[in-house]
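Only a single protein chain was left out; the remaining protein chains are all shown in position.
Naming follows writing order (A, B and C), and every chain is counted from residue 1.
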Amino acid sequence: MKALGIGLIGTGYMGKCHALAWNAVAPVFGDVLRPRLAVLAEASEALAERKAQELGFERSTGDWRSLVSDPTVDVVSITTPNAFHPDMAIAALEAGKHVWCEKPMATRLVDAERMLAAARASGRVAVLGYNYIQNPIIRLIRRILEEGQIGEVNHVRLEMDEDFMANPEDLFYWKSEASSGHGALDDFGVHPLSLVWTLLGGVKRVCGHMAKPYADRPAREGGRRDVETCDIATVLMELENGASGVMALNRSAWGRKGRIVLQLFGSKGTVAYDQERMNEVQLYTAEGERETQGFRTILAGPQHAPYDTFIPAPGHGLGFNDLKIIECRELMRRIAGEGAHLIDFEDGIRIERTVDAMAKSAHEGRWVEVYSG
Amino acid sequence: MKALGIGLIGTGYMGKCHALAWNAVAPVFGDVLRPRLAVLAEASEALAERKAQELGFERSTGDWRSLVSDPTVDVVSITTPNAFHPDMAIAALEAGKHVWCEKPMATRLVDAERMLAAARASGRVAVLGYNYIQNPIIRLIRRILEEGQIGEVNHVRLEMDEDFMANPEDLFYWKSEASSGHGALDDFGVHPLSLVWTLLGGVKRVCGHMAKPYADRPAREGGRRDVETCDIATVLMELENGASGVMALNRSAWGRKGRIVLQLFGSKGTVAYDQERMNEVQLYTAEGERETQGFRTILAGPQHAPYDTFIPAPGHGLGFNDLKIIECRELMRRIAGEGAHLIDFEDGIRIERTVDAMAKSAHEGRWVEVYSG
Amino acid sequence: MKALGIGLIGTGYMGKCHALAWNAVAPVFGDVLRPRLAVLAEASEALAERKAQELGFERSTGDWRSLVSDPTVDVVSITTPNAFHPDMAIAALEAGKHVWCEKPMATRLVDAERMLAAARASGRVAVLGYNYIQNPIIRLIRRILEEGQIGEVNHVRLEMDEDFMANPEDLFYWKSEASSGHGALDDFGVHPLSLVWTLLGGVKRVCGHMAKPYADRPAREGGRRDVETCDIATVLMELENGASGVMALNRSAWGRKGRIVLQLFGSKGTVAYDQERMNEVQLYTAEGERETQGFRTILAGPQHAPYDTFIPAPGHGLGFNDLKIIECRELMRRIAGEGAHLIDFEDGIRIERTVDAMAKSAHEGRWVEVYSG
Partner (left out) sequence: MKALGIGLIGTGYMGKCHALAWNAVAPVFGDVLRPRLAVLAEASEALAERKAQELGFERSTGDWRSLVSDPTVDVVSITTPNAFHPDMAIAALEAGKHVWCEKPMATRLVDAERMLAAARASGRVAVLGYNYIQNPIIRLIRRILEEGQIGEVNHVRLEMDEDFMANPEDLFYWKSEASSGHGALDDFGVHPLSLVWTLLGGVKRVCGHMAKPYADRPAREGGRRDVETCDIATVLMELENGASGVMALNRSAWGRKGRIVLQLFGSKGTVAYDQERMNEVQLYTAEGERETQGFRTILAGPQHAPYDTFIPAPGHGLGFNDLKIIECRELMRRIAGEGAHLIDFEDGIRIERTVDAMAKSAHEGRWVEVYSG
């Protein structure tokens, strides 16, 4: 067996996160051949060279096209801004590489559809970096649902909130430009929807609403500039499984830092999760005597694989970056032809079509069906 | 000055709660003349007599009409099932009594409008039993908003959940019959909306959705019977102040017992409240150094009037029934012509019109404007 | 059956709390004859008269001795400063009255022993106002222990903290004078110890330590004055049941308002309680599959008697004052010769001897046995 050759495009936060995962996947899991960190691409040769040294890559290049055609590269990590994903992913797939692309697939749904077509044509593994689903606690929730511990899920609530856009006096920047997308809806929506997809499946119909908390912001060049995107979005949903749902997103939510809240109500119990306390989940089951029923706070531990590969003792806590290492291991499994827990391009397009329907619905002020392909 | 004469109709939970309040208002507040508990009415003479003794009323009657015309009665507490409110309230107002009626006003909006007309015609005090707004913590939130501590509120999230309908194998009962109303929407909706009304004002447009978690339930007479009401409701909102809002209601939410969650996002901070921990509020303000910003858990204490009239030490906790005592004191203030913090029939009709618009919206699958009178 | 005649001495916070309880006990419980609020005594005739009107008492007096000998009085509520308890309680018992005395019994153990002797001699009911033990949640904990749900309790941790002495620049007042007692140890210690007594029984050996966070405080008359009491106390314990224990008390604990924390570790589970969230308890039992074990947050509800007599719905919350109403009902049960859940003078002396041993231990810097009578 030969070590996988890795090419990494982009070294922003997610690029670093991929690099950390490729460095750590063998020491953490032990049962996998250490990948060979072959080539790193960045916008300039100089930056690429410096980052290759930091991140442990053998070679570097200022030309991502040379990376995707490099014969020593088997897998391409794509971590550049979303607008670059389509060209890079399609080129890599056409060059016969496996692709590990950060989410969302593209800024326009039409490009995402092209990426999916390329993946289908290539027969290669093409997966997206939806790392929240890799949390052992999310896997536990999935098992709880599969085993029917909370019965049939009939109602879902989703929230995602951060506060990086909360200050109305922060300078106008690209996230307030229409070219960046709709706002919170596409910036945040894919994250909670990836959890829904993993846990419950697809969304059937949606009715969205978007709002601007601040009409304008100070412009760098002086004066104020109109905000073109909506930092707040709310959506009513009907899921394919028949459950009703509601989602609220706010990137100007003072005090919320990395909040992704999930509440799943079932016929026998309830699950509640908050990403800000990612090593915990709340579970209520209508079992036993009524006097002592209550929400249980379950702390992540080695009984929740693959927590055990990181730490043998419970309650010690995984971190956000650890999720990428788990995702990396799943990707390697998929490449090896084994079953793996991932959101690939086939699944990812479903999520992006859902966001697209939400945006359409919000613009038209009515319920819209999600295109199911 | 003469003590107020009190008439109480109904001795279910809310009747008892009113009686406890009338008994306690003078000892708790000290600055008010002890009311005279004059007459209690119940469905039968026997029950009325027994309850009068328990609850400390001088006389009893099996005929509520004799109570509302009793010359020793100044104020009528109406705590019967909602369908009886209109006749009783209108009769009492026409007899020149002040009315303290449990919410909602009526089961049909048209009856509520008639009640409002009677109140206007009478010139008497006519208030509703929206006790959650009396919580000193809710008053604190109002002060926080009024002082601009969290700036302009631009987004609101409301949740109300209990689990008394959560078991799909519980016997079908009247709350699943269409005659009882829409379901969670009107059963629960008025509660969070009373908080919104108190804190932020009216709602302008709504888009609702209702869902049945269980299609049928076991019938008392054997077999199963179709459920006609919706235990789940979700609503998108635009408030009159321009804020976007979302509300989710679920009376089949396993594990939620008396949850009413309120999240208010503003331009300078955030407030979060949960009725299940009614002596606490979470406040985040974007002040001071960033390193130590965080949500503050504020515990109710004597600095939050009128907590101090109950307990001189902080952190000891008021109970749900205490809120009714505060409401009672506010009612006495209103009767005395003083400023009071209450939801009267004028305000209450606004809340009920909002629920009505939500129901219409849900049935028609589109946005609906709230009638503002 | 005749209504009990009530005499109340003192109308500070605890006096008001007793009065509220006597007013509410019949309406809340329904199964008990409404007591007759006969006489109220205060330091002056004028104050007594005013308070009698507020609190609903028929007559008033400026002489507590006339109250304890009043033939219409069956039960005497004693809520004056602790130094007055012995004379009043002994006089009342000698006059054949039942006594409901606030804790602690006395400022000196020798006086408490005299009170016990008087109670024994009188044959009357003599109970102490340990209301925290009346919390339905504490009763639930007792049931959990009795049923062995957490097995044998082998380790106990107690904390009690408030912050009314936390500001070193607050003026020196009587709680810093040696004449007021040791400090946190006797001011707070009886509260957590009452819970231990109720739940687990007596304490066998103790080793205490006391500390002054602030050496002096500003004096009213100018300058600074040495603090003579210890606002902090810590104690190691061995319980009679063999468990090890530790207690920490701090009345200068910034941010703690009414915190009384109890952690009970057993061979099959753990219970954790915090008085600041008095309607909740945390329970962990080592049952079921390991993957979903966790601390359950149990919310008080009607299944936890006598919560149901206050509110028929769960999760709505009792308040601190409600505990006194429950205590009042228990007292009435005891007077009627029924089983009741109370700390009487027999039990109370055990708690005060324990505090006494702790103080001795702290002063002598060694382990001390608790005198068990």
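Quick notes on this structure:
One rule holds in what follows: contacts are C-beta pairs under 8 Å (C-beta built on N, C-alpha and C of every residue); 3 or more make two chains touch, one makes a residue touch a chain.
Values in this document were obtained by computation on a predicted structure and should not be read as measured data.
Displayed chains that the missing chain touches over the full complex: A, B, C (touch as defined at the top). Only one residue from A:67, A:286, A:318 or A:370 touches the chain missing from this view: A:318.
Within the full complex, the residue among A:59, A:139, A:256 or A:329 touching the omitted chain is A:256.
Checked against the hidden chain, the listed residues C:234, C:309 or C:354 yield one contact partner: C:234.
The chain not shown here is touched by just one of C:36, C:65, C:225 or C:268, and that residue is C:268. Touching the missing chain, out of A:53, A:72 or A:372, is residue A:53.
Chain C residues in contact with the hidden partner, per the touch definition given at the top, are 150, 154-155, 157, 159, 166-168, 207, 209, 211, 213-214, 232, 234-236, 238, 243-246, 248, 250, 252-256, 265-270, 284-286, 293-295, 365-367. Listed for chain A, the residues touching the missing chain in the whole complex are 13, 16, 19-20, 23-24, 26-28, 30, 34, 53-56, 162, 164, 256-259, 275-279, 299, 301, 310-322. Mapped onto chain B, contacts with the missing chain fall at residues 140, 143-144, 149, 283, 290-299, 303-304.
As a convention for this text, only the chains that are shown with their structure count from here on.
Chain copies chain A and chain B are related through a rotation whose angle, from the C-alpha fit, is 180° to the nearest 5.
Chain contacts: chain C has residues 299 touching two or more partner chains.
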